[in-house]
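The complex appears here minus one protein chain, its other protein chains still in place.
Going by the order they are written in, the chains are A and B; count residues from 1 in each one.
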Amino acid sequence: MRFLPALLAFMATAWFWSFLPAISAGETRSWAWAWLPDQGVELALRIDGLSLLFALLITGIGTLIFLYTAAYFRNDDRLPRLLTLLMLFGISMLGLVLADDAISLFVFWEGTTVTSFLLVGFDHNRRYARASALQALIITGLGGLALLAGLIILGQFAGTYRLSEMVLMGDAIRASEIYIAATIFVLLGCFTKSAQFPFHFWLPGAMAAPTPVSAYLHSATMVKAGVYLLMRMSPALGGTEIWMWSLTICGAITMIVGSVWAMKQDDLKLMLAHTTLMGLGALVMLLGSGTKEAAKAAVLFLLVHALYKAALFLSVGILDKQAGSRMVDDLGGLRGAMPLSFAIAALAALSMAGFPPFIGFIGKEVIYESALHSAASPLLVTGSALAANIMMVACAGLVAIKPYFGERRAQKNPGDPVFGLWFGPAVLAALGLWFGLFPAALGHDLLEPALGAVTGKAAEVKLYLWHGVNLPFLLSLLTFAAGIGLFLVIGAVRRALQAARVPGAEDGYDLGLAGIDRLSAWVTRSLQGGRMTVYLKLSFAVFAGVIWMAILMSNTELSRPDFRVPLFQFGVVVLILVSTVVVTFTPSRLIAICALGGVGSGIAMLFVMYGAIDVAMTQLLVEILVVVFFAIALLQLPRTPISLGFRPFDMALSVALGLGVIVTLWAVLGTELNLYLTEYFEKYSAPKALGRNIVNVILVDFRALDTLGEVSVVLIAAIAAVAVMRAGREARK
Amino acid sequence: MDFLFVLIVGLLVTSGAYLMMSGHLVRFLYGLALFSNAANLAIFVSGGLSYGAPALIAEGEKAPLEPVANALPQALVLTAIVIGFGLTVFALALAKRAFASEGTALMDDMRSAEPRAED
């Protein structure tokens, strides 16, 4: 059972693999189902080179990681929950890279955010895990909203939500006035998702997740979603100054910050998380360069990074499991006890450091090659790439050499793990070597179609292990020399870095959250003081304010009121008015109830006079019952005090409200009445509904559905009132 | 006469609001009852008034022979009265319950749900 996810993922991998010949021949496959046809939203899926590359990464690495997870949590009853969440995540991620409809893409995008939240907070008993999960959710969730705004702006402008049609309109989009807004929103979404500076801090926090989750979500797949979308939108949005510089600068800063912070980490997992920042920064920086060479480097490095980083995460998980710790200083000399684990870590680390003949070497060469011709600033791009790569060599040493050489240190008796744990990382590490030795097929079959989708035109990818002695090769040699030098003095560097306390973007996040907390506490204290009369006064004040605003803003002319009425009617009006005033000011409960009855009966008389017999009967009966209920209930309620004092403010507010109602209602009566429905009811009441009491026919036939709702309300009110009263009786027993 | 109706609605609203803001549970209930009457009357009057003639069709006829009162607002008001009644009784029940458990009819002293801030 626990290997079922791995099996499913493997089948999915095979299924996607079967598209490879067609896609590498330049074809695409697409499917579409109507979803919200009125809104032009459909569930559209499309496989092109870029989607296929990502889909293979997601399902392929997913297969290995599901296998690893099943072994890692072998005796843990949380395994089904973890695997379910991972599968849900995998499906969302697949949907994200396959979606051709912008709204579908957004839905899947948020699906990965939510599943990531649940996975980061998997150890929900730990406070830190919950805080990290929430942080990741807030940052990526806000980014997701920005992305939605950007996609809608683009969709409205382009007149289509199909991404494949949008990217064809690149020139029109770049020339339009919505370009800046759309780009900023889309970039916000991508940068938060892919943890770019200044939103990078959530990614190290997300390491609170179990190691297999970190390996899958936070190195190989989810954090690449932002990069994926940048690649996807490049033909539509890319190539301008704002695009180039924001990507180059944010990417470069993320790369450097990630590399420097990686070196000072004690926890190997956190170190890898920071090197992931470096990888993501490098990808974004390359996409900003805007040249075809840079795009090629980005596509290649994407694959390289996914392979070695997932393998390293998993091998750190092995160390954690088998040696009892993943702290740099707790581990050492383990190569004798764990030869297989050492071999895996070494293979992956060599690819990460970029030594030949690994694919990492080719990746690095291509990056240098493109950096030297960057459209942004060759010096900046090459310089930061060089610095970051030097530090990567040192970090690779920390991950693969430090735990396995030197004096033997471990928290428990170490040994090589079971098959399920070593198989996944071994495959990933071996692929790094395989692709390095035979890069040509990889370049042609997989990367060429992907590059085509990124650049928007057919591209050629020829990869060689040996490029000859040129400037990139010399830079590589410099990287190795400086990196090894840095590794030799890494202890001193780490101590120096750990001593320095640099304020980070996370402090800004914390300050922001604290500020929001304080603001909401203040608002709550001011508006929700707990005094009910204040709530009522506020509500009435808003009510009166809205009415008077509407009156003052409109320019309806009021007609002159006509006071000529028969004496009898005038008597009824006086009865109502006087009764109302009596209810308001009498201290006696009995007189108040009688006066309430007077108001109700007076109104019933008015109904009779104006042809509403049914209404009058109802009103009269209800009025009797109201008096009965009040009489019963008031026996249990205290007497009203003789006087609560005259309240001038309340009186002014009430009068303002009453006057507002009078003016609005009078204005409403001045407008022409639409009698369409009334005439319809009069015409068809007898012939069609076979009833001569039009009011009753409306109630039980024409508008019977309304009545059904109203009857339900009566029943619900009765049930609630009975429950309240019975509960009161129980409570007093 | 229209204007007198409007005037009644206005006075009912004024008194209702004033009573509801009084801070005493029983007066609040009076206010609620007045408000409910005001709403019914407002609906009725906005359908146009016609003195006399109820909205009935004579035996054997297909439609009213002479102009009759507007039946639509009447139907609306009829159900509104019944629902308003249900609501008033429910409010009475709540008030009784609140008085029983809080021991006071002064609304500002009922603070079980939102205890006073400790400042």
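Please note the rule applied: a contact is a pair of C-beta atoms (placed from the backbone, for glycine too) under 8 Å apart; a residue touches a chain by one contact, two chains touch by 3 or more.
Here is the rule we go by: contacts and distances are computed from a predicted model.
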Missing subunit (named according to UniProt) among the choices "ABC transporter substrate-binding protein", "Na(+)/H(+) antiporter subunit B", "Outer membrane lipoprotein-sorting protein" or "Sarcosine oxidase subunit beta": "Na(+)/H(+) antiporter subunit B"
Displayed chains contacting the withheld chain: A, B
Residue, one of A:Leu20, A:Ile253, A:Met609 or A:Val711, that touches the chain absent here: A:Val711
Absent-chain interface as seen on chain A, which is shown: 613-614, 617-618, 621-622, 624-625, 628-629, 632-633, 635-636, 638-639, 641, 687, 689-693, 695-697, 699-701, 704-705, 707-708, 711-712, 714-715, 717-719, 721-722, 725-726, 728-729, 732-733
Residues of chain B (touch criterion as defined above) contacting the omitted chain: 24, 54, 56, 59, 62, 78-79, 82, 85-86, 89-90, 92-93, 96, 99-100, 103-106, 109
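By our rule, only the chains that are shown with their structure count from here on.
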Geometric centre distance via CA averages, chain B-chain A, whole Å: 45
Chain A contact footprint on chain B (complex, rising order): 1-15, 17-27, 29-30, 33-34, 37-38, 40-42, 44-59, 61-64, 68-72, 74-75, 77-79, 81-90, 92-97, 99-101, 105, 107-108, 110-111, 113-117
Chain B-facing residues of chain A, complex: 525, 528-533, 536-537, 540, 561-563, 565, 569-570, 573, 576-577, 580-581, 583-584, 589, 592, 596, 599-600, 603, 606-607, 609-615, 618-619, 622, 625-626, 629-630, 633-634, 636-638, 640-641, 644, 647, 650-651, 653-655, 657-659, 661-662, 665-666, 668-669, 673, 675, 677-678, 681-683, 685-687, 692-695, 698-699, 703, 706-707, 710, 713-714, 717-718, 720-722, 724-725, 727-728, 731-732
